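Every protein chain but one is kept in place in this view of the complex.
Up next is chain A:
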């Protein structure tokens, strides 16, 4: 698979899921299990992606400047700082630590 294949397959599948919601019977949305699964699926994937993005490396698992950067981001999100500001702050913390060490 090339990057283009991956992009097009994933994009079409995500778009198809949105359109599917316009086709399937509305009664489905009322089922608590369906709604709960969709919500928890989102939560679990995002949590796993945070871990992979924070500790992932060629050697598997590594603690480095990304961890303090994510910790700072968590504090800023808790303080309701806007998304884009938090992202920049996290990048600056990691870049700063790497420049100094």
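One rule holds in what follows: contacts are C-beta pairs under 8 Å (C-beta built on N, C-alpha and C of every residue); 3 or more make two chains touch, one makes a residue touch a chain; residues count from 1.
What we mean here is this: contacts and distances are computed from a predicted model.
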{"item": "Record-based protein name (UniProt) of the chain missing from this complex, from \"Sulfur oxidation cycle carrier protein, SoxY subunit\", \"Amidohydrolase-related domain-containing protein\", \"Putative branched-subunit amino acid permease\" or \"Carbohydrate ABC transporter substrate-binding protein\"", "value": "\"Putative branched-subunit amino acid permease\""}
{"item": "For chain A, residues in touch with the removed chain", "value": "1-15, 17-22, 24, 26, 28-29, 32-56, 59-61, 65-66, 69-70, 73-74, 77, 80, 82-84, 86-96, 98"}
